[in-house]
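Here the complex is missing one protein chain, while the rest keep their positions.
First chain written, first letter: the chains are A and B, and each begins at residue 1.
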Amino acid sequence: MSPRVRIALLALAALVLLPGAAEVIAGLPPFGSTIAQYGERINAITPEARHVANMVSAINFDLRGLDTLGEEFMLLAAITGTVVLLRGRRGEGNTGHAMRRPGRAVIPRSEAVILACRIAGPLTALFGLYVVLHATVTPGGGFQGGVILASGTLLIYLGEGYAGWRQAIHSHWLDALEGGGALLFALCGLVPMLTGAAFMQNILPLGTFRDLFSGGLMLVENLGVALAVTGGFTQLFLEFMEETRAADEAEEPGEESA
Amino acid sequence: MSVLPYAVAAWLFGIGLYGIATSRNFIHLVGCLGVCQSATYVLLLGLGYRWGGIAPIFYDHPPGTPAVDPVMQALVLTDIVVGATLTALLLVLTIQAHKRGGSLDPEKLRPMRAGGTSGRGQGASRVSDREQSTS
Partner (left out) sequence: MTAFPAALLPLPVAIPLVICAAMLATAHLLPARLPDILATLSALTVAVLCGVIAVRAADGPLVYWFGGWEPRDGLHLGIGFSVDEASGWVAAFIGLLYALTFVFAWGFFDRTHGHFHILMLLFLAAMVGFCFTRDMFNLFVWFEVMSVAAFALTAYHLAESGLAGAINFTVVNSLAGFLMLGGIGLIYAQTGTLDFEGIAAAVARGGRDPVVAGAFCLVAGALMIKGAIVPFQFWLADAHAVAPSPVSVIFSGAMVSLGLFGLAKVSAVVFGASDQVQHALPALLIGLGCFTALLGGWMALLQRHLKRMLAFSTISHAGIMLTGLGALSVDGTGGMLVYVVGHGLVKGALFMVAGILLATQASIDEIALRGLGRGIWPAGIAMALAGLLLCGLPLGLLDQGTRLIQGALAQQGHGIALVAGVIGAALTGAAVLRAAGRIFLGLGPDPGDEAGAPSEDEREKANRPLWLMLGPCCALLALDMGVPAGLIEHALPRAASAFMHRPVVDAVSEGPGWLPWASVAAALAGAGYGLLRNHLPALLVLPVRATQSAPTRALEALHSGLIGDYAAWLAVGVAMIAAVLAMA
């Protein structure tokens, strides 16, 4: 179909959907007037019930922990898929030369960049750890902190170059980190069942409200998520980074790659 | 004013879909998919908002202060992770498509060629015979 036909179909669909969308928008509760009963109840009971200040973390790791478990494994699946897709073609070795674009110079790293990265790297790692640990009292948590930590590893590449990056980051460790974090989270679900409680029930002591150590089992799950996300995203960066290296030998077309 | 967030969500989804339907570059297509996803963010967060509500974190404010809906925020967090995973996978597929096909144009990358490219000798020759006699 030509683009015109597609746009015509889209316009037709929009025409049919417009009155419906207007009716739906008119039928919704007025914007900002009220929040749902579910959210209201959670805000009311969770600080008392779980001694945590961050309601979103409580929902993610306690009330609706199963959703987060699924989401964690979805991340794992995507990273695994990425690794298989990219590595299946490329093989598992690492190559020494960067890819060269004709007509573009390769500019060596300046000393200012190296210094800035050496200062910023540990600071970023510290900040990431801070975000991870304060899941229950600040708008932080395993996901957010994990991504910050993973981005921090890119500073290693910027500062030390590809050789330093490869020395620091080993794919097997990242696999272990990712799998280990996800395993920890899943075990946080199963272990309470061994003590007779429900799956992922908060059986650890709940700590004090507004303190770093509050929330009980939530902190362990948070740690699991942080490990998995750090490992996963660093693995992702590693794979994409390897794509920018020149292949040592020509790649063969479509043989039995499975 | 109170319909604006929902109207924006609907518009974002529509324009993202338009972008996907008329895209000529895979990376642009991934971006348009991101726009479609932003529509869901705006919708969910808009549905969970309350005028004058604080963030659902009772560190500086006492518990019981009117806050926005934490469930919607948790949903959006999951949505963001979904978005990240989809973007990663699609970009990987785009890289491979570029390497194999040399082009980033969706219009040029087709799943299969019609008419059969099977290289088997007897099949191919029979096909060409029959095609000549039946066309």
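FYI, a contact is a pair of C-beta atoms (placed from the backbone, for glycine too) under 8 Å apart; a residue touches a chain by one contact, two chains touch by 3 or more.
All values reported here derive from a predicted model rather than from experimental measurement.
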item: Among shown chains, those touching the left-out chain; value: A, B
item: Selected from A:99, A:113, A:126 or A:190 as touching the chain missing from the view; value: A:190
item: Touching residues on chain A - with respect to the absent chain; value: 1, 3, 5-7, 9-10, 12-14, 16-17, 19-21, 23-24, 26-29, 36-38, 41-42, 62-67, 69-71, 73-74, 76-78, 80-85, 88-89, 172, 175-176, 178-180, 182-183, 186-187, 189-190, 193, 196-202, 254, 256-258
item: Those residues of chain B which, in the complete complex, touch the missing chain; value: 9, 13, 17, 20-23, 26, 29, 33, 36-37, 39-40, 43-44, 47, 71-72, 75, 78-79, 82, 85-86, 89-90, 93-94, 96-97, 100-101, 106-107, 109-120, 122-124, 126-127, 130-131, 134
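In the analysis below, only the chains that are shown with their structure count from here on.
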item: Computed distance of Cα centres, chain B from chain A, in Å; value: 18
item: Touch list for chain B against partner chain A, complex; value: 1-7, 10, 14, 17-18, 21-22, 46-51, 53, 55-59, 63-64, 67-74, 77-78, 81-82, 84-86, 88-89, 91-93, 95-96, 99
item: Touch list for chain A against partner chain B, complex; value: 3, 6-7, 10, 14, 21, 24-26, 28, 30-36, 38-40, 42-44, 47-48, 53-56, 58-60, 64, 67-68, 71, 74-75, 77-79, 81-82, 85-86, 89, 137-139, 143, 210, 236, 239-240, 243, 251
